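One structure coming up, written as structure tokens, with questions to follow.
With one protein chain withheld, the remaining protein chains of the complex are depicted in position.
Residue numbering begins at 1 within each chain, and the chains themselves are lettered A, B and C in the order written.
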Amino acid sequence: SKWEYVKGFEQEETLLPSCWVVIRLDGHSFTRFAKDHEFEKPNDIQALALMDYAAQHVMKEFGDIRMAFGESDEMSFILNKASTLYGRRKSKLISLIVSCFTAHYVNSWSSFFPNKQLQHLPIFDGRAVCYPSERTLRDYLCWRQADTHINNQYNTCFWSLVHSGMTGAEAQDTLKHTQADFKNELLFSKFGINYAKLDPRLRKGSIIIRQPKRKAEGEQLEDLGKPMQLDAANHVPSTMPANLKGLEVLHEDIIQEHFWVSRPEMLR
Amino acid sequence: SKWEYVKGFEQEETLLPSCWVVIRLDGHSFTRFAKDHEFEKPNDIQALALMDYAAQHVMKEFGDIRMAFGESDEMSFILNKASTLYGRRKSKLISLIVSCFTAHYVNSWSSFFPNKQLQHLPIFDGRAVCYPSERTLRDYLCWRQADTHINNQYNTCFWSLVHSGMTGAEAQDTLKHTQADFKNELLFSKFGINYAKLDPRLRKGSIIIRQPKRKAEGEQLEDLGKPMQLDAANHVPSTMPANLKGLEVLHEDIIQEHFWVSRPEMLR
Amino acid sequence: SKWEYVKGFEQEETLLPSCWVVIRLDGHSFTRFAKDHEFEKPNDIQALALMDYAAQHVMKEFGDIRMAFGESDEMSFILNKASTLYGRRKSKLISLIVSCFTAHYVNSWSSFFPNKQLQHLPIFDGRAVCYPSERTLRDYLCWRQADTHINNQYNTCFWSLVHSGMTGAEAQDTLKHTQADFKNELLFSKFGINYAKLDPRLRKGSIIIRQPKRKAEGEQLEDLGKPMQLDAANHVPSTMPANLKGLEVLHEDIIQEHFWVSRPEMLR
Partner (left out) sequence: SKWEYVKGFEQEETLLPSCWVVIRLDGHSFTRFAKDHEFEKPNDIQALALMDYAAQHVMKEFGDIRMAFGESDEMSFILNKASTLYGRRKSKLISLIVSCFTAHYVNSWSSFFPNKQLQHLPIFDGRAVCYPSERTLRDYLCWRQADTHINNQYNTCFWSLVHSGMTGAEAQDTLKHTQADFKNELLFSKFGINYAKLDPRLRKGSIIIRQPKRKAEGEQLEDLGKPMQLDAANHVPSTMPANLKGLEVLHEDIIQEHFWVSRPEMLR
């Protein structure tokens, strides 16, 4: 038609080839969403498990995603640096991944929170960031995992103080400008909490990876014998369909070398 | 932390100020989705109504959206040219709107299709396009509405032929290279269908606008007396919460002047 | 060759269609360049004339430039909003125009400054900015012309004070936080300068336009009779080749309506 010229106003950006692409989603106004849905403080295990579950579905849908890292209301997906998915079109990738994640989060809400009605719907923002090297990508993941730790340590202290009778303002004051050591000590001496023993999900966040396939004939990888990851320990309702086989949720340290050394194929 | 430098790799694009912004969503692989959910052919009124309903929720959430236009599996949102929402950050706007739309589509599915289970989840892509002038914006809308007409006319012919016994290939052959006149004639003479009398939703698509507010004290706008738009005629289940008041769904011609002349505030 | 894949890393941006494009050049470190070449203070008429002369050559080379505006060490070129020059590729347009301007500035230096050797070479930065409407484009030009006025008024005061014996710091202090009225009064009462009578080039900057062609047969436009613009009054050495016919340098007000009303074809 004579109006088709308007298509020419589309200016599609593509992501630089040969870079690792991070698509990071973050819950929109989840401070409010958490309050309205009475998320447990400081961490709601079911809420975190639902995030991971939605992320697994995204990884099932988009095979070029190598791994994901989640914490709080955010999820980072790492796209293979050689991926040519949708010609690396930025808007396409962001929108499809955000849409897929949102769809699953909403759709599975009632399975994870059978006794809570959605008061209003959750929505997520998204962005894409290129990392040119393994080093910068891993530093990105370090940044997020360090953030998980810092926030969780602070929040654990904060809510322990509040539950012990302080006001929010008092708890905030107590913690202002304190170091990690002080906080660990506080948790231990005052509340008997050994921080290092807390659920690793809270301290390390969630790493979602694909279970490696058999390497070669006859040679079965150890992992394959393992039971499905989405069991009760992962806080997934027992009625959940087990169609996410092969997508493992870990709560390990990814700052240090070990995780990467033992998975040389991850960033190849 | 020492890893924070990685935040510097984010390269956020902003949309040119003073341009009308179109955010267009389109269902991902809806050919497949329509088949799997047995959408009526060529048009499934419930499916279209669900699109409109989700769009209304998006407009409720984002006040800077002036109007929306929907057809088939797509929806275009027109952002006020003066909007500074999220600093006009492209990825933010696309992702939040896609996410909001998806959330409502999934959440309201069972209200619109009480007897159909979701077989797999719908996802939508999204893009943002700037139009520098009222003329180019209106040409954009003409382009979409003309597309609605062309597709619907073709599809109505195609499925009439198929329902009358032709194979798909035969129907395609019959319609190849034919003009609008021929198709109208075919529908009328062979199937007794007066194209101009078809449901305007199918011929014109859906225009969603905000009902104008009272102009000044004492002076009540005619529109205000009208009944809520989301009634049975709009194919919305009667149990739907009526909280979308003020968001009207029209199926009018927006190519010609009349629509715009009678709404001088729309693109101001 | 097998290395050709690297061409795929080029990410060319195009300028939004249907927008007026401003390509603005600015002399790199001209504070230094002006000092090293003993430019007259606050304004060196020859230096300004050389800027205009180089700009005329750029306009001769690139027919899609509608007009230019220059002041100090900067020059803005306005590209026709319908231009499709180089597919509106941003880097192409910026680089070619900057290169062309620089080439002519360097090449004509000795004609404008027959007695000054270039001590080091002048270089210019460049940028492209889109303006979606006639209003925003004209506001851009207002911004630049108002800047010309503000700077020139300040500089005229400053150097008058300095030439009358003040130190730079004292002159600065005297002028700090003063309004336009005060400055005009100062110039008049202290130095007998009627600001409004100063060379309009300094107060208004340079507007370079194409002389309109004959409108219709028999009807000759007045302008055509005029003598070439590049005469002594424009500070161009008499030996300059007169091949820039049709490119007129004006020093008029472009903030008010008159300039535009009398040239309805300029922004069409």
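The criterion applied here is as follows: a contact is a pair of C-beta atoms (placed from the backbone, for glycine too) under 8 Å apart; a residue touches a chain by one contact, two chains touch by 3 or more.
Model, not experiment: these values are computed from the prediction.
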Option touching the unshown chain, where C:94, C:161 or C:187 are the choices: C:94
Touching residue (missing chain; options A:6, A:65 or A:130): A:130
Identified contact with the non-displayed chain, of C:123, C:162 or C:198: C:123
Residue, one of C:72, C:136, C:156 or C:206, that touches the chain absent here: C:136
Hidden partner chain, residues of chain C it touches: 1, 3-7, 9-13, 25, 28, 57, 61, 90-92, 94-96, 98-107, 118, 121-131, 136, 139-140, 142-143, 146-147, 150
Where the unshown chain meets chain B, residue by residue: 8-9, 11, 13-14, 16-18
Footprint left on chain A by the chain that the document does not show: 16-19, 130, 132-133, 136
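What we mean here is this: only the chains that are shown with their structure count from here on.
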Pairwise touch network: line, ring, star, complete, or other: complete
Centroid distance [mean C-alpha coordinates] between chain C and chain B, Å: 47
Centre-of-Cα separation between chain C and chain A, whole angstrom: 53
Centre-of-Cα separation between chain B and chain A, whole angstrom: 33
Chain B: positions in contact with at least two other chains: 130, 136
